[in-house]
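Removed: one protein chain of the complex. Kept in place: all other protein chains.
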Amino acid sequence: MAIERNGVILIDEEGRRSDGRKWDELRPIHIKVGVLRRADGSALVEMGKTKVLASVYGPREIHPRHLALPDKAILRVAYRMATFSVTERKKPQPSRREIELSKVIKEALAPALILDEFPRTAIEVYALVLQADGGTRVASINAAALALADAGIPMKDLVTAIAVGRIGNYIVVDLNDLEDKYGDADMPIAMIPVTDEITLLQMDGTMTPEQFDKCLEAAKRAILEIYDLQKEALRYRYLQIKKELMEEQSK
Amino acid sequence: MAIERNGVILIDEEGRRSDGRKWDELRPIHIKVGVLRRADGSALVEMGKTKVLASVYGPREIHPRHLALPDKAILRVAYRMATFSVTERKKPQPSRREIELSKVIKEALAPALILDEFPRTAIEVYALVLQADGGTRVASINAAALALADAGIPMKDLVTAIAVGRIGNYIVVDLNDLEDKYGDADMPIAMIPVTDEITLLQMDGTMTPEQFDKCLEAAKRAILEIYDLQKEALRYRYLQIKKELMEEQSK
Amino acid sequence: MAIERNGVILIDEEGRRSDGRKWDELRPIHIKVGVLRRADGSALVEMGKTKVLASVYGPREIHPRHLALPDKAILRVAYRMATFSVTERKKPQPSRREIELSKVIKEALAPALILDEFPRTAIEVYALVLQADGGTRVASINAAALALADAGIPMKDLVTAIAVGRIGNYIVVDLNDLEDKYGDADMPIAMIPVTDEITLLQMDGTMTPEQFDKCLEAAKRAILEIYDLQKEALRYRYLQIKKELMEEQSK
Amino acid sequence: MIPEIKKEIISKLEEEHILALLKDGKRIDGRGLFDFRNIEILPALLEKAEGSALVRLGDTKVLVGVKVSMAKPFPDTPNEGVFVVNAEFNPLASPAFELGPPSDYAIEVARVVDRAIRSAEMIKLDELAIIPGELVWMINIDIYAIDDDGNLIDASMIGAVAALMSGYLPKIEIIDEEKGKVEVISEEKYPIPLQNLPITFTFAKIRDFMVLDPNHIEENIMDSRLTIALNSQNEICAIQKGEGGGFKFEDIQLAKDIVLKKADSIRNLIVNQLAKKPRGEEAWDELRRL
Amino acid sequence: MIPEIKKEIISKLEEEHILALLKDGKRIDGRGLFDFRNIEILPALLEKAEGSALVRLGDTKVLVGVKVSMAKPFPDTPNEGVFVVNAEFNPLASPAFELGPPSDYAIEVARVVDRAIRSAEMIKLDELAIIPGELVWMINIDIYAIDDDGNLIDASMIGAVAALMSGYLPKIEIIDEEKGKVEVISEEKYPIPLQNLPITFTFAKIRDFMVLDPNHIEENIMDSRLTIALNSQNEICAIQKGEGGGFKFEDIQLAKDIVLKKADSIRNLIVNQLAKKPRGEEAWDELRRL
Partner (left out) sequence: MIPEIKKEIISKLEEEHILALLKDGKRIDGRGLFDFRNIEILPALLEKAEGSALVRLGDTKVLVGVKVSMAKPFPDTPNEGVFVVNAEFNPLASPAFELGPPSDYAIEVARVVDRAIRSAEMIKLDELAIIPGELVWMINIDIYAIDDDGNLIDASMIGAVAALMSGYLPKIEIIDEEKGKVEVISEEKYPIPLQNLPITFTFAKIRDFMVLDPNHIEENIMDSRLTIALNSQNEICAIQKGEGGGFKFEDIQLAKDIVLKKADSIRNLIVNQLAKKPRGEEAWDELRRL
């Protein structure tokens, strides 16, 4: 039995999703670390058609100074959508949604950072959604974590995120925009894989407690998959730096 | 002869006002001091259906610091109307009216405060109109003065305020919203009762010099009435605190 | 052959412009230095119906302090149009145009100033267009340079500015509003006459490289003319001050 | 960048005291780990708001007002009404709040309340059309923090649902459907069409301990925050993790279990208080006694 | 919170000098306690404004422009025009003024001028309807402080009334009443319909002394400020107490008496200057000589 919402077939008769994926299948993911020259750290993360660029600066001086903390660095995060990342042009001024997501992304990243090495400074993360097709906050977290690592900020581990959700009785992983909009529930999750801590958890729509448990499990599996891709991208970046350094020395 | 304005009978044939009061009769006034836990001082003042809550913080540090004065505390006052305090929803952003009233309320309170005991600090007053039925600025002053006293800020005396006005040849005291809107003149006044100083005086509409004199007299009488209620509310608050302290000691 | 644009005759059959001027003729220019009491320096410049008032403050303390430079003063410039200076009321909030012009005017003035005598301070220029009839930015520069001199800010020389442009094959000097709007090119230029440096250069519309060269030449001639008027106005101001001082001493 | 929420400095001694109590399953205000503070609701106490409620959750106080007005519908939902949740966390309520545009915290709370109401489909938006495609009811739910002794989220949520449940729409007559002209029949009113009653439960994690409904001292030392919303069917209808720490899977399972156990009693409490409490000026009589 | 208005530091010595003079009934600029400074009005000097006036009150200078445009009326006054008073106190005029949105001081002054005009019913708003219920004249009165040597309120008030009295409305023809289309008949104009001439008097209280029309040095040491507005019938039509001090009843009685004594002469002065002064580019000739 196909599942249709607002005239859109979200799950077809064979249980395939609108873009042909199985319920627990991720979209093609591309990750590249160190894509910007001027930022201290940066990463490009593509989850299907969702494309996010993140940059990191710091630790650096804070203005106004009274915001500084005497015992640790403060983390500042801005999540923004490019005006042309969505169907209707978004105004450049941050929306309430962008302000809320900046806050929860910050709080998803903070637990992984060792902030007390740099008192009185700020570490600043900026994530720009270039193209939005669902899951922009989780792609931003995946990119930001890598940009932080690329900037050499001391971390316990990366942070990895995925959105899971529900369409009828189906649990689905890595929701695209259609599924996000017309599905029955959407639940973005971020974890620190190495400590098993959940650092972002949001939900809207409805789920029974049992469906919620299934979502958590599916999310955890997906996160480990993405975590491997993140680590691979970081490794590639380090090899690249090493190569560049060796080339420079051999000059 | 009844007085009618915009189809509303403001004074009936027996000289009674739209809510049945005599010309110099105050609305029922309820005052409670110390109603908030987190504020350093607070008060709820109800003048008829006009309800205002005021809180006070300070003396405390100022940001940005260059606003600090080397020889005394600065007083900051914000007067705001709740969005749902009026018939048409008010936008949350402060209007020009709210900004002006914040200023004149500050200047009505300042003369009663002994600010030079706390150089380089700020004393901050916030008055929120929960329900507006005329006289919100004078209710705010009455509440703010009590909140300042409750916070233990050193004062020469309380500040007490009332709106008086004119409907035809009638001088009226403690105007309600209808009288404020359709009456012929509205004059809010604040005084420091013990020094007989006028610290707020505004007027719109028109008055002959003679009517103005009558208004001043009527205002003074009303202010002394309200002043007694303020002092009573403060006394009640002190007794309450004393009781709480004794109960605590006896534990 | 007359030149017409949008139904307006910009050049008539005798080669005269819409206000009767010859191609290289300036509008009547009136300059008065020291017109304001409170500002450290001030000047009123009228170029035809374009009237601009400029004031200067400084060197003075900077807020917020982290904007201060350790080795020189910073220059801040605000260019604003009065709401009633144009046909349709301008909103008081600065437009993008006003922000850009504030920037280029600042950069036109800066090269003439000797800023390293006053480290950690700000020199602030405010130019208000009272009436706009073309050439408001160049009139603002002419006025601001004089206000800076009047304030006693050390300068290599004045800065002098003019707008030149093209109407068909005609090069025209000191464009009025009609010529600015309907002409084929508009090019405001500022120079430091004594060093022959160009410190402002902007253009819109189109010009061949040859027309551009002719414009530069015409601009230079006009700038020297205006420079003389500026110096005369300054001289008049100094005589006036001297007179006042002598009168005071003789008291 | 978004400024950090200012936390008050809690003395190291006080923090240790709280942690020591928690180890024994106790809290500084004497509650059990998963007890709510006392909940008191005064509905419909404001005359100029179409709906209102003052909520006390222990010493935390929130005032919510509902204003209704007529507006154009959104182009993609031409036959549905609109509601907007806004939170004003101003210096009245806490020394940590500032004047100015809403902080990211106030925006977060408003959006969590909005999501819970929306996901639970509490308001029957399709019954809020006046002239389909042209004119619909717009419901503004404005939350004012009055006294922040912790857990503004749950207080705001209770305030929002109570204000809606105590609220009304004015009766109107359509004068000219073409021109979209309508007339309010003053005095006549009917309840806002509702069909669900979402509630939230907010937990604080303090080191290895979880507590429900944290007071502000607990909030000041908490590592992270978790809010779970349930609709009337006891389905989860919103979740929000907040603050810069993390949760273990077991923490979340524990929170879920507690929430499911407590939902019905909280929902009953809200319904009961709305039924029995005085309204209008009488509510103020009660308020003055509190 | 609203920042304090910055006051300049006046040396202790200068302050004592002023106070000593006041004790003898004298002022630093030689005036009597209740003398206005010299008032000079240049009306209609701006070409792009429908009304304008430059006012000099001693060395204080204010430029006021009136712009008229067509707008929808307010729903509750469908047959009345609209006017808005706005004040821009920018760094041109004083080292104490800053860029950015209007300060609370600028807002206060604009609102006092607005109230005096409104209470005196200076503008016949009911003659400003173009198509009743659809289109009315909107009058923007924008006050720019040019040089603040004290008492911007009275200078602004004189500027506003002078700009209105020198102003005009363009003649228009209604093309299509249904669609609200009108056409301006350029060149033809008629005066803004006015019926009253409100004026203000501002006093400073400096310790135990009252002075009229304070200059900026007096403002810097004043304790409080009192403005009284009178309409053409010499009724009080607006009052504003400002600054952080107080007034005794006798102070206010004194102020009232002075105001009533002086009103007619000030009103005459305004009318006379408006009648005799040059306009347009000729006003600038005069201005350059000032």
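In order of appearance the chains are A, B, C, D and E, and numbering begins at 1 in each one.
Simple rule for what comes next: a residue touches a chain if its C-beta (ideal position, glycine included) is under 8 Å from a C-beta of that chain, and two chains touch if they have at least 3 such contacts.
Nothing here was measured: the structure is a model prediction, and the numbers come from that model.
A.B. asks: Consider the whole complex, including the chain that is not shown, and state which of C:23, C:182 or C:212 touches that chain.
C.D. replies: C:212
A.B. asks: From the listed residues C:67, C:114 or C:224, report the one that touches the chain absent from this view.
C.D. replies: Per the contact definition at the top, the residue touching the missing chain is C:67.
A.B. asks: Under the stated touch rule, tell me which residues of chain A contact the chain that is not displayed.
C.D. replies: 30, 32, 36-40, 44, 46, 49, 51, 53, 55, 57, 60, 78, 80, 82-89, 92-93, 124, 126, 128, 130-133
A.B. asks: May I ask you to list the residues on chain C that touch the chain which is not drawn?
C.D. replies: Residues in contact with the chain left out: 67, 69, 74-78, 96-97, 99-100, 102-104, 106-107, 110-111, 122, 124, 185, 187, 191-192, 195-209, 212-213, 216.
Please note the rule applied: only the chains that are shown with their structure count from here on.
A.B. asks: Count of steps on the shortest touching-chain route from chain B to chain E?
C.D. replies: Shortest path length, in steps: 1.
A.B. asks: Contact counts by the stated rule: is the higher one at B-C or A-D?
C.D. replies: A-D
A.B. asks: Using only Cα atoms to place each chain's centre, name the chain farthest from chain D.
C.D. replies: Between chain D and every other chain, the largest centroid distance is to C.
A.B. asks: So what's the Cα centroid distance for chain A and chain B, whole Å?
C.D. replies: A distance of 51 Å separates the two centres.
A.B. asks: From the C-alpha centre of chain C to that of chain D, how far is it in Å?
C.D. replies: 57
A.B. asks: With centres defined as the mean C-alpha position, give me the chain D-chain E separation in Å.
C.D. replies: Inter-chain centre distance comes to 48 Å.
A.B. asks: Please output the residue numbers of chain C that touch at least 2 other chains, ranges allowed.
C.D. replies: 64
A.B. asks: If I count partner chains per residue in chain D, which residues reach a count of at least 2?
C.D. replies: Chain D, residues with two or more chain partners: 99, 102.
A.B. asks: What pairs of chains are touching here?
C.D. replies: Every touching chain pair, ordered by label, is A-B, A-C, A-D, B-C, B-D, B-E, C-E.
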